[in-house]
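Notes follow once the structure below has been shown.
A single protein chain has been removed from this complex, and every other one stays in its place.
The first chain written gets the first letter, and so on, giving A, B and C; residue counts start at 1 in each chain.
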Amino acid sequence: MKTDNEPISITVEYFAQLRACAKKKEETHNLEQGDLSALYARLKSQYHFPLERHSVHVAVNDEFASWDTVLRSGDRVVFIPPVSGG
Amino acid sequence: MKTDNEPISITVEYFAQLRACAKKKEETHNLEQGDLSALYARLKSQYHFPLERHSVHVAVNDEFASWDTVLRSGDRVVFIPPVSGG
Amino acid sequence: MSIFQITRDPIDLASLRSTLLDSGSGGFVSFEGWIRNRHNGREVLRLEYEAYDKLALTEGSRILAELRNQFGLSGIACIHRVGLLEVGEVAVCVAAAAEHRRECFEAVSLAMSSIKRRVPIWKHEFYADGGDAWVQCDHDH
Partner (left out) sequence: MSIFQITRDPIDLASLRSTLLDSGSGGFVSFEGWIRNRHNGREVLRLEYEAYDKLALTEGSRILAELRNQFGLSGIACIHRVGLLEVGEVAVCVAAAAEHRRECFEAVSLAMSSIKRRVPIWKHEFYADGGDAWVQCDHDH
């Protein structure tokens, strides 16, 4: 059984302007356990995302999730910038 | 020049349930001068129209008219039962 | 552009739509009135619509022109069919295009209310039980 400090591996997929900033469609991250807001803060800093967290939604494994969701190894995360369909 | 008592000739055209009651599409009437409400009262009595005047509209020469419009010779009158298009 | 038409033939929906195409418009709303198989609990076999053509065209055109101005539509059009119609056929189509969608929804919805209230067209329903009736729409479906 994993301990709380064991690193996990997750996949992040990017869309729209976040993909343009990250310059990639998806990538795998190995990181300490933490929640979605910590992950977004890290990536925002790394890729200079122009969007504050409050204007972004997030999905884990293809369902909307709350920012305090704790990540588990194997999770697939998508940050959702303001949508503009229709 | 006509006097006020000279008889006039008008055409009446029937639609929907009024045509069904009158059993005709149109007819010519020679009558004393009078307004549209007098004409409707006369035809309602003659053909047993089931519609009171307040639920009927009327047009003269292809435009809506008010019931106190006085008829002139040559006028073409259409009584308009409750409409149900659409 | 606003056009009100009456036809005895099946309504050409594609042609109605194409008259409204406009590269400055981002929204298009179309309403179709279909002949239902039931009315007030009775099974409907077919309907006959009849119009006082001349005044119907005048009044219908007036309604559409008013709405076009009121909502700044790029266009609005209506075709109403008359004569014998079977269940499932299209009795009327109203469509509008505008910069944004809200005006289209409002205008088409109001057009239908006004047409049903003001345009001299009548519906004669024939039922499976052998009866028939001149429909009186006092309320607004």
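Quick note on the criterion: a residue touches a chain if its C-beta (ideal position, glycine included) is under 8 Å from a C-beta of that chain, and two chains touch if they have at least 3 such contacts.
The structure displayed is predicted, hence computed values, not measured ones.
Q: For the chain omitted from this view, which of the shown chains does it touch?
A: Its contacts among the visible chains are A, C.
Q: Out of C:7, C:37 or C:69, which residue would touch the omitted chain in the full complex?
A: Going through C:7, C:37 or C:69 one by one, C:37 is the residue touching the chain not shown.
Q: On chain C, where is the contact patch with the chain that was removed from view?
A: Interface residues of chain C facing the absent chain: 14, 21, 23-38, 87-88, 97, 99-102, 104-105, 108-109, 112, 141.
Q: What residue numbers in chain A mark contact with the hidden partner chain?
A: Those residues of chain A that touch the unshown chain are 13, 15-17, 20, 57, 59, 62-64, 78, 80-86.
As a convention for this text, only the chains that are shown with their structure count from here on.
Q: Report the inter-centroid distance (CA atoms only) between chain A and chain B in whole Å.
A: Whole-Å distance between the two chain centres: 76.
Q: With centres defined as the mean C-alpha position, give me the chain A-chain C separation in Å.
A: 50
Q: Roughly how far is chain B from chain C, going centre to centre by Cα mean, in whole Å?
A: 27
Q: Enumerate the residues of chain A that touch no fewer than two other chains.
A: Within chain A, no residue contacts more than one other chain.
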